[in-house]
Every structure is written in C-alpha cells, then in structure tokens.
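Of the protein chains in this complex, one is absent; all others appear in place.
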Amino acid sequence: MNDANEILSVSGLHVHFPLRRGVLSRTVGWVKAVDGVDLSVPEGSTVGLVGESGCGKTTLARTVVRLIREREGRIAFQGEDLTQIPSARLRQLRRHLQLVFQDPFASLDPRFTVAQILQEGLRILEPKLSKDARDRRTAEMLTEVGLDPESMTRYPHEFSGGQRQRISIARALIMRPKMIILDEPVSSLDVSVQAQVLNLLRDLQRRFGLTYLFIAHDLDVIRHMSDEVYVMRAGRIIEQASTEKLFGKPSQEYTRRLLDASPRIDAGERGTHRR
Amino acid sequence: MTQQTLKKGRLRKLRHHPLAMISLWVLAALYMSALFAGFLAPYHFDHEDRAASYAPPTKIRMIDEEGHLRWPFIYKTSFTFDEYYNRVYVEDTTIRYPVRLLVRGDQYRLFGVFPSRIHLFGVEGDARLYLWGADSRGRDLFSRVLYGGQISLSIGLVGVAISLVIGLTVGGISGYFGGRTDTLLMRVSEILMVIPGFYLMLALRSVFSYSLNSVQMYFMIVFIMSFIGWPGIARVVRGMAISLREREFVLAARTLGVPRMKIIFRHILPHTFSYVVVAASISVPGYILGESALSLLGLGIQDPYASWGNLLSEAMAVSQIRFHPWVLIPGVFIFLTVMAYNLLGDGLRDVYDPKRQVVRR
Partner (left out) sequence: MAEELLRIDDLHTSFFLEDSVVRAVEGVTFSVRRGEALGLVGESGCGKSVTALSMLRLVQEPGRVLRGRVTFSGRDLLTLPESAMRRVRGGEIAMIFQEPKAALNPVFTIEFQIQEMLRVHTALSKADRRRRTVELLDKVGIAEPAQRMKDYPHQLSGGQAQRVMTAMALSCRPKLLVADEPTTALDVTVQARIMRLFRQLQEEIEFAFVLITHDIALCAQAADRIAVMYAGVIVEIAATRELIRNPLHPYTRGLLDSLPGRTARRELRSIPGTVPDPAAKPPGCFFSSRCPLAEARCRDELPEMREIAPDHWVRCVRV
C-alpha cells in the first residue's frame, strides 16, 4: 500500500517503555505499548484507528507527532522520515501535522485567553506578523470553527466542552496543516454536541483538503467518519479494511466481538424481546 | 466566571480568616512606617547625643508645674550620678518645650529621593524627645527602629524575590528537562539543603570581606539568604513541573513547536503561582530572622546603620535589659512581623492550597 499520494506512512513502529522497580530503578521489563505497527494514510482521506483503552492508540498518535521519542521504526510524513531529518526541517514539517487531544478541559492552558492559545503557534509560524494581522487571522479561524470572534478575549473555563474542543481544533487549524491526528476528539462530549463537532470536522476536511487520522473507541463514530479503519489491540494492528468491509464482514474474531458489544439502537430493543 | 472574579473570590475567602486579615493590616502598617521612616522619625538615625546615653523614654506632659492644662510638652533632662556611679536623669522644669507637629529638624530624603526637613512631630530647641528612650550613644531608639524597619523588612522581600527567581527557574528547568540536567541541579540543591542553614550562613559570611560599606553589606546579606533559600523552592517547583509536563496543554504547545524555555515560563511556572504566593509569605520570616541573627552577631548591618537585628545587639547583656528595658523594643517588632507573616501565610494557604501541599521551609 504505497500510493503516490500517501501522506503519512508508519512502518515497523515499536514504542517500548521500561518498567523500573526498586531504589536503583533497575529496568525489570518492558511495556510494549506499540509493538510493530504499520499504517498508511492516503492524502485527503480519513483513516480510523479503533481500539479499547490501553491498546496503544494514544501512544501511537503521540509518537507520530514526536511527543514520545523512545521508539524504533520509520515514520514518514510526505515522504520524509521524521526520525531521521534535522530538527530545523522537523520544525518546518511539524506545522503540517497537528494533533487534537481528547480532553478539551486539559488541553487548553487555563491561564491563556482564546487569542493567546490560538496565536501561540502562529507566532512561531509567522513571527513577523503584526498584531492586527494576527488578531484578524484568529478571528477568521474562530469563525471557521463556529465560534464568535468576540470570544477571543475570554478564558477556556468560560466555554462548554464542545466549544473548547472547537478552540482546540482552531488551534491546530491556524497552522494550516495538511494533516490532523484526532485523538478521541469527541469521546468526552455529550451526544448532541458530539454530532456538531463531527459535522464541523467533516466540513473542515472538505474545505481545507485535510487528512485525518481519527482515533476513537466508539465504533459508530469511527464508522461515521472513516474511509478506512485499523483495529488495534495490545499494541498491534490486528485488522485493517475499508469501512464498509470492516463493518460488513469483519475478518477477525476480536473485531466481531467489538462490533457485537457496541450498543446499537435499532438492533436489540429490550422492549421487543421482553414483551 | 472570569480570571478576575476568581481572584476576587480568593480575596473574599481570605476575609473569613480574621487573623490573616489582621496580619495583613499589621504588615501594611509596618511597611508604611518603614517607607515614611524619615518623616515619622523625629531624628536622623545617626543623630547622637553622648550626654543622653541610655536616657529613658521622655515623659510627655500636659499639665505644668502650676497645674494648668497645656498643649503636650516635655522638659529637658540632664543627668547626675547616684552612689553607684550610675547615670540618673532629672527633668529641668523651668522651661517647657512643646511637642510640635510638622516641625523642622534633621535633613532626610523621603523614599531616598526627595530632600526634606519636615518631621511629623518633634521639639524645637536644645531638649530632645526620646519616645522609646535612647541607646548607648544617645540616639533616639524610636527613630532607629523606624529606620531599622527599612532594612529588616525589605531584606525579607528582596531575599524571597531573588530566591523565588532562582528557585522557579532551576525547578522549572529541572522538572521539565528531566534526565541529567535534573539530576545535576537536584544534587546541588540537596547539598545546600543538608548543611544547617545557620552554619552555611556563617560560612558564606566569612567568604566576604569583613569591612563592607552599608550597601555592599545589604546585598551580601540578601545574597547569602537567597543562596540558602532557593533549593527548597526549587524542589517543590520541580515536582510540580514534572506533573505539569505531562498535561495535555503542555503537550499541545510542544506539537506547535513552542521552544522549551518558553513552555517552562509560559505554561509551567504560572501554574505554580498559588504555591509561590503561600511559600513566599511563609518564608519571609526566615530571611528577617536570618538578617537579625547575622546583625546581632555583628556580622551583618553595621553601626551607625540600623536594622532590628543590630539594634537588638544592645540587649545582649542582662544588665542592659535590667536597667534599660526599652532596648528590647526592636525585638517586639521582629516578633510582630514574623508572627504576622506566618498567620498571613496560614490564611493564604487555606485559600490557595486547601490540600496543604506546601511544606514549611
């Protein structure tokens, strides 16, 4: 699967954390958080990554954006291996690969205003931009994600969960990225708000030509968003297929179990088989 | 709720701590008195009168010899010797010296800038007003306590400020960078912490020349105190930095490519604010006591300059306390200040840090 338009390619990725014990913190073993993962994301598509807690999906996401450096394997973004290139080039590439976190309450610095949050990256990206230009870009970006540009001067705690997640998305988007890794972006949101954010993400993808790596544990959300799905378990990819195929005809027993476990509203209404 | 109302909420909570509120006012009064020392003190701190060595506090009278009610006044005193050749001060009741407000006297500089001769109160002519008695060289103790406050009170603040700057920087870097940097910085701070503070203070004092001018002496003391003070702060800040390092908003800043030092100063250290406020108010007394100890031993602020510590050195002999108990007054001020800072710190801790993470230095 090595298309010409592949934007991210991960191959043979291992992330092992040492298990240390005792006073001298000797390494007594390794936790294989990511254990030989191959993954390919075609440009402009949404690749879903699904798995239960502790399967290593968050570690994988953080390793790809180099928040975790203890790894082995190849991470190629736009054909350049992020593990090999000099740090100056990495900084240039980094803006094109952004990450949105799960918890919109933890991922925004509570002491920053919305403007400061959005402009932090912008200042690094375009240091020479005047304050007016920066504010204009910030306001535009807030409008893009469906927030009132007036809210620039407010603090994160004045917003609801869904609005905060919109701010996180704006923070990633203001860097004009080519790809965004979304790590459980809606799992802490209420259903009605979750739908708004999912719609927003799809709308942005269309308008900005974004590529998504969408990580979630909720199969319905994954199904709704993805073109292609990877199922992860205990650090490994155990199944990979197009969304249609995976949900229609899963080839692995584990995937089938996951599908069966997820409560489906039209399938088994208790009212039906109880009466 | 905005950040502002959060802060207001905290101050409002402090109002529920009457002792902390009283302490806040006591400290405000003390710092104001130090700030306006030149104006409030009737004399310059070095205005001496050898003839008035250990003169007792001057009695301020309102009724004269004939029994008439008058504007407050004093009599001039002179001394004779008793049978043990101790000085005995007697009042000369022939001339009344009225206590005047906004009287002209010794030249001073208000806030160290504006020259002035106007004092809040004082007497004119050749009599002297010793509100709290005089020291061995006949200098007014009241005036010297006010001037002494300038040094003692500011040394605490400046010392804590410098300790905080060092402690926050070292702690932030140590916690955020981790690895060898962390090991190195923490070992250094541990070495400083295991040496008993007082010995370290004396040892550091010996590094400096014995004869320093007053400004050098002041900064030397600040240096010594901050040098001893930063490791405690650095260690706590390091712990906070380690947990903040993994917080998602810090990770988010990293994915944006924000430089490391910028992350430390913008995302990590501001979150240690509540600890810092409490730690600062609780550690100020340590600096004040340290300065007092050095000065008491004659290793700190030198005569003629006054600090509460070197003023107390007059009280080192029991006979002094027996015959001239007023020399203990500077000690009362040290006590008041230390007490007020501790109570304020306790109140702030309840407000900022209900889980009591802050350990006393």
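Things to note:
For clarity, chains are labelled A and B in written order, and residue numbers in each chain start from 1.
Rule of thumb we're sticking to: a residue touches a chain if its C-beta (ideal position, glycine included) is under 8 Å from a C-beta of that chain, and two chains touch if they have at least 3 such contacts.
It should be emphasised that the depicted structure is a prediction, and the values quoted were computed from it without experimental measurement.
One chain is not depicted; across the entire complex it touches A.
When the whole complex is considered, the residue among A:His96, A:His224 or A:Lys245 that touches the unshown chain is A:His224. Of the candidate positions A:Leu67, A:Leu93, A:Leu129 or A:Val193, contact with the hidden chain is made by A:Val193. Summary of contacts with the chain left out: across A:Gln98, A:Thr138, A:Gln163 or A:Thr211, the touching residue is A:Gln163. Residue-wise, the contact with the chain that is not shown comes from A:Arg264, picked out of A:Arg21, A:His157, A:Arg176 or A:Arg264. If you put the missing chain back, the residues of chain A touching it would be 52-53, 160-163, 190-196, 198-199, 202, 217-221, 223-225, 257-258, 260-272, 274.
In this section, only the chains that are shown with their structure count from here on.
If you average the Cα atoms of chain A and of chain B, the two centres end up 54 Å apart.
Only residues 1-3, 247-249, 251-258, 266-267, 270-271 of chain B touch chain A when the two sit together in their complex. On chain A, the positions that touch chain B within their shared complex are 62, 65, 67, 91, 94-95, 98-99, 101-103, 106-111, 120-121, 124, 154-155, 157-158, 168, 171, 175.
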